[in-house]
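Only a single protein chain was left out; the remaining protein chains are all shown in position.
Up next, chain A:
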Amino acid sequence: MSTSATEREQRAPVSGPASTARSPRERWRALPSPLRHLLLAALALVVVTGLLLVTGDLTALRFAAVGYTMLSIAGLQLLVGGSGQVSLGHGAFMMIGAYTMALLVGNLPMLPLSANLVLVVVVATVAGVLVGAATARLHGPYLAGATLILAVGLPGLTHRYHEFLGGSNGLTVRTAGAPPFLQGLLSASEWKALVVWTTVVIGLAVLATVSTGRLGRRMRAIRDDETAAAMSGIPVGATKVVAFVIASAAGGLAGGLQVYVLGTATPSIFTLALSLTLLAALVLGGIGSMWGALWAALAVVYLEIWLSDAVRAFSLSRDVENNLPIVLFGVLLILVLRFQPLGFHGILQRLGARLRSGRH
């Protein structure tokens, strides 16, 4: 009680512009936002590397899955939570990224991974520009409907161009493991998890910079009141398209990383249920913050694993095992909307605020 009071007294004069000695918190705030997010990204990468070193091979693959799922959901968060546009076709952009990656690895094996990832982002961005520009005039349920059609229709193309895209068997590729000088140190899955997380934290840093910057502020203004935003001179159409394109690029990159880890891209992965699950998970995790994407990705990956363990423990059928996660996501989604609209991250924030006010 007394310490916090003195702290506050000390802090009060410090915040004046004349003072030279600044608290670490303020020095942190004074950093430019891209640098701040890159530093946070580096810290996250260190944490993940540490976790990878103490856990096994199987966990490494799960970590990688959390990584790319999180990138995909973070893109969706920027779009839905940030700009208020509901896209039910996020899985379609993951599919575009995944197939681009598989085609690049299969047909142009001499390209390095980094070039592949850049090309995946480029292709997904172009797809996002095309769809985003076409749907720029749609709003609310109309946009949701149009993107739903995209999510349902796109997997059909793999059957149409069977020779090129492999039909329902999809494409299978082999991706390289750790480079020679790390061979003894890291297993292939650990190396892949590291590559995935390096890409993911860079992607997240970009998304966070966009979200906290001017563009993010404009998106939130449009989300809250489109007419008022337009009257304040915000280019509504262009901002919405940019949000859509950024989300598509994040989704595409996530899809590319998924193929890099799993080695296959099949149409049965990228169903409508995937797009809906991503959105449901985002709402569960907390639609208002990029942290929500982390809880959402953990839920998508681990809920499925725990549920299939539980189903096996009770020796229920495969039908139950395959569908229980979907049902649970649906039920949780409705409960969260009804009782906790800010999701898991909202609960955490409220707890944090209560703890802080309790201490003072």
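Criterion: a contact is a pair of C-beta atoms (placed from the backbone, for glycine too) under 8 Å apart; a residue touches a chain by one contact, two chains touch by 3 or more; residues count from 1.
Rule of thumb we're sticking to: contacts and distances are computed from a predicted model.
For the chain of the complex excluded from view, the name given in UniProt is "Branched-chain amino acid ABC transporter permease" [choices: "Oligopeptide transport system ATP-binding protein", "Glutamyl-tRNA(Gln) amidotransferase subunit A", "Cbb3-type cytochrome c oxidase subunit" or "Branched-chain amino acid ABC transporter permease"].
Within the set A:A60, A:A229, A:L276 or A:A297, the residue that contacts the chain not displayed is A:L276.
Within the whole complex, the absent chain has one touching residue among A:L40, A:V126 or A:A144, and that is A:A144.
Shown as candidates are A:G84, A:G203, A:G252 or A:G285; the residue that touches the absent chain is A:G84. Summarising the interface, chain A meets the missing chain with residues 80, 84, 86, 88, 134-135, 137-138, 140-142, 144-146, 148-150, 152-154, 156-157, 159-160, 227, 271-273, 276-277, 279-280, 283, 317, 319-320, 322-331, 333-334, 337-338, 341.
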